[in-house]
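Removed from the display is one protein chain of the complex; every other protein chain stays in position.
A and B label the chains in the order they appear, each numbered from 1.
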Amino acid sequence: MANFIRRLNEIPREELFASGHGLCAGCGIPPMVKIALKAVDGPKTVVNATGCLEVATTLYPNTAWRVPWVHNAFENAAATASGIEAALRALKRKRGWKDYKIIVFGGDGGTFDIGLQSLSGALERGHKFIYVCYDNEAYMNTGIQRSGATPIGAATTTSPAGRVIPGKPENKKNLLDIVLAHRVPYAATLNSAYPIDMWNKFAKASEYLDKGIGPIFFHYYSPCPVGWRMDSALSIEVARLAVQTRIWPLYEVEEGKIKINVMVRRPKPIEEYLKLQGRFRHLLKPENRHILEKIKEYVELNWNRLIRLSQLDSIY
Amino acid sequence: MVKWPNKWMELPIGGVINVPATSVDVKTGTWRSHRPVVNLDKCIKCLMCWVSCPDNSIIRLDDDYVDVDYYHCKGCGICANVCPTDAIDMVEEGGI
Partner (left out) sequence: MSITVRQIRTGLNGDEAVAYAVKHANVDVISAYPITPQTIIVERLSEFVYNGELDAEFIPVESEHSALSAALGASLAGARVFTATASQGLALMYEILYITSSLRAPVVMALGNRAFSAPINIHCSHDDAYAARDAGWIQFFAETVQEAYDLTLIAYRVSEDRDVLLPSIINLDGFILTHSVEPLNIFADSEEVSRFLPERKPVNPIDPDNPITYGPLALPDYYMEIKRQQAEAIYSSKPIINRVFEEYKEFSGRRYSPLKTLYIDDAETIFVLLGSTAGTIRHMVRKWRRENKRVGVVSLTLYRPFPEEELIEAIKDAKNIVVMDRSFSYGSPGGQLFMDVSSTLLKYGLSPRILNVIYGLGGRDFTPDLAEKALHLVVETDEKIVWLGVRG
């Protein structure tokens, strides 16, 4: 039986992700990493793509990790994890080595964009690991450039809120749809405002790995106070609003069956979400009303599609 | 405090850090402009602050009440924001 929880006090105290790291005040990444390392039980190893989490937690000779941690490059975290997993299979079989679980962390740049090929290859080959994309919706580590994960209208340093083009013109790529096209056994979205839901998804992933089933994919909503130009204290609040406005549906997909984990019956106005963040502030001006309408349309379309798909026995 | 070698021939090979969690010695508390102050009278031990803190700076006590690790706390204010009973206040630093 997996170690599912109903209350936060059931989470063990011991942290495998140490303090003293250099992630910004209010960064959305650590609340997920802390839970991942505890809810995935037993021995484990982390593979990290180049990005905020990687640079800020391993400034030589200071490491924040109490588990083995491997960084190779930007676009190849999934391939690196493939190699570790294959090696472990061989070493267990040939030399009786002890097993461990592999958790991969990659940002949206390292997952949606430059690392998409290596992720696809690894998912297709069926390596047994958990891949978590922490999505802060831009290249934050290099200074807030737009990525395939940046939502429409958002201002970044390469999609500024210009006089002619007010923010990113294109919609966010639907990463989980791409992942699901590989027919992975278990995938889900995560959100830091819902830590119990997040814990239980990692616990379930851990259980799958115990049964030799993988790969598992999680898409985590990772607020970035600096890149989103908002008060660092709002990190969790904005994450909750993302769910409550239906911008970030919380759902999981087991063997193709979609389950919506937080059913948002009366969504909050999207403006409430946008107004907290400097990256969206220009969208509230009257001249950009058409973009705001596009966002609303897109969110509604996405949510309705998800509802329809969740009524199927399996989308596979 | 881990004493790290200084000379090239003494470093662990491959540029690895062969000691876990050496970052705990780094005093990130100097980043802070506001400090969280917990009013235990209002604390309901929900642990939302503890689970949300990016810097492990909410110390969960044996009885599930909380305290603050000011050596590492960067003063982001998440703990105060997520607290359902407003038991944490952000107080400006340097008021002495």
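The criterion applied here is as follows: a contact is a pair of C-beta atoms (placed from the backbone, for glycine too) under 8 Å apart; a residue touches a chain by one contact, two chains touch by 3 or more.
Predicted model only: the values in this text are computed from it and were never measured.
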Touch partners, limited to displayed chains, of the chain removed from view:
A, B
Residue, one of A:Thr45, A:Asn200, A:Ser222 or A:Gln244, that touches the chain absent here
A:Thr45
Considering the complete complex, of A:Glu124, A:Asp177 or A:Glu255, the missing chain is touched by A:Glu124
Out of A:Lys34, A:His71, A:Lys201 or A:His219, which residue would touch the omitted chain in the full complex?
A:His71
Give me the chain A residues in contact with the hidden chain, please.
43-45, 47, 54-55, 58-61, 63, 65-73, 75-76, 78-84, 86-91, 93-95, 97-98, 100, 117-118, 120-122, 124-125
State which residues belonging to chain B touch the missing partner chain.
6-9, 11-18, 20
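Methods note: only the chains that are shown with their structure count from here on.
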The distance between the C-alpha centres of chain A and chain B, rounded to whole Å, is 23
Touching chain B in the complex, chain A uses residues 8-9, 11, 13, 15, 17-31, 34-35, 57-67, 192, 195, 225, 231-237
In their shared complex, chain A is touched by residues of chain B numbered 2, 4, 15, 17, 19-28, 31-32, 45-48, 50-57, 60, 64, 69, 72, 74-78, 80-82, 90
